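Note that one protein chain is taken out, while the other chains of the complex remain in position.
What follows is chain A.
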Amino acid sequence: MKFLDEYRDADKVKILIDQIHSLKLPPINIMEVCGSQTHTILKYNLEELLPSNINLIHGPGCPVCVTPIDMIDKAVLLAQMEDVIFTSYGDMLRIPGSKSSLMKAKASGCDVRMIYSPLDAVMLAKDNPHKKIIFFAIGFETTTPANAASVLTARKLNLTNFYMLSSQVLIPPAVKLLLDSELIKLNGLLAPGHVCTVTGTNWCSEISNEYKIPIAVTGFEPVDILEGIFLTAKQILINQYNTVNQYKRVVTKDGNLKAQETIYNVFEVCNRNWRGLGEIKNSGLRIRDDFRQFDAEKNFEINSVTSNEDQRCIAGEILQGLKKPNDCGLFGKDCTPIKPVGAPMVSSEGACAAYYNYRSVLKITENE
């Protein structure tokens, strides 16, 4: 398949691995920001091929994982309301809230539906005029254009029964928070290719300059990741700190201007709570007042929820790259994808789930 097979090619992987090994690197920390990149690293077990002095740190770029627990509790509360059809992407269904999850609400008889696109929720609203359709909008800049388009479509169709629960977040403020942290020293970053498809790469260049850190805007296949690592590591070696675009087949400097316009037509920047990271200034998107009729938080009584997070879960430290999933005492025992304690064990982009699904082979090797 074009644009996929050549980026999973064993020969190309070998060439890049040789190039990376030929660099005489000191021990370095490179963070892949996006959860899909973490997933590829684990799914292809790329660390088996990399020199041991490259430490890959898994970043906060899993939209499901960073959704705060009070938003899950609000979602469950909405799903339990009369005449509501609650719609969400599949992974959100299993995220544990304080007491329940959307999946458990569904099993108890609530009408919770997994959808692939927010426009499906709009169509549900059109087809079910006597029901209230609520869409759980989560995600980074990658998913927000489609969310914005769904609100615009609902307005165009004059729908009065479509609502959105917005827990959307922006990547650049979270990356800056991690770079400001004294707890971890990052030497290079793999920026998230999907986010940059929408945002462009200017924010990466600004971060490179401000923090003197090399960044490779990177795709999601094994060849992409390894090339991103090579382009970053090469710069670390000679103290360069530029942003380079590895994912040129998709990402441009200015990004998708039409998508950006659509986002800010419907949403505005706000402070937002991140699971594990706390409130980050200007890191979220909320629905503009012009569109308040679609805002679930303004149209339903849900703001009084009180939430309790399981204190044993170290998701916060994992999302900041301070710890790896197998550093957690719950990992693989009290916390598994069947019965997750924290969100990173749920999402396919979550670091804990990726470790659980793909990494146990290493433990077996160690035992033998």
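Operating definition for what follows: contacts are C-beta pairs under 8 Å (C-beta built on N, C-alpha and C of every residue); 3 or more make two chains touch, one makes a residue touch a chain; residues count from 1.
The rule is simple: contacts and distances are computed from a predicted model.
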- One chain of this complex is not shown here; going by its UniProt record, which of these names is it: "Hydrogenase expression/formation protein HypE", "Histidine kinase/HSP90-like ATPase domain-containing protein", "ABC transporter permease" or "Anti-sigma factor antagonist"? "Hydrogenase expression/formation protein HypE"
- Have a look at A:Ser22, A:Asn53, A:Ser108 or A:Thr160 and name the one touching the chain we're not showing. A:Ser108
- Note on the structure: Residue positions on chain A contacting the omitted chain are 1, 4, 8-10, 13, 42-46, 48-49, 94, 103-104, 107-108, 116, 222, 336-339, 348, 356-361, 364, 368
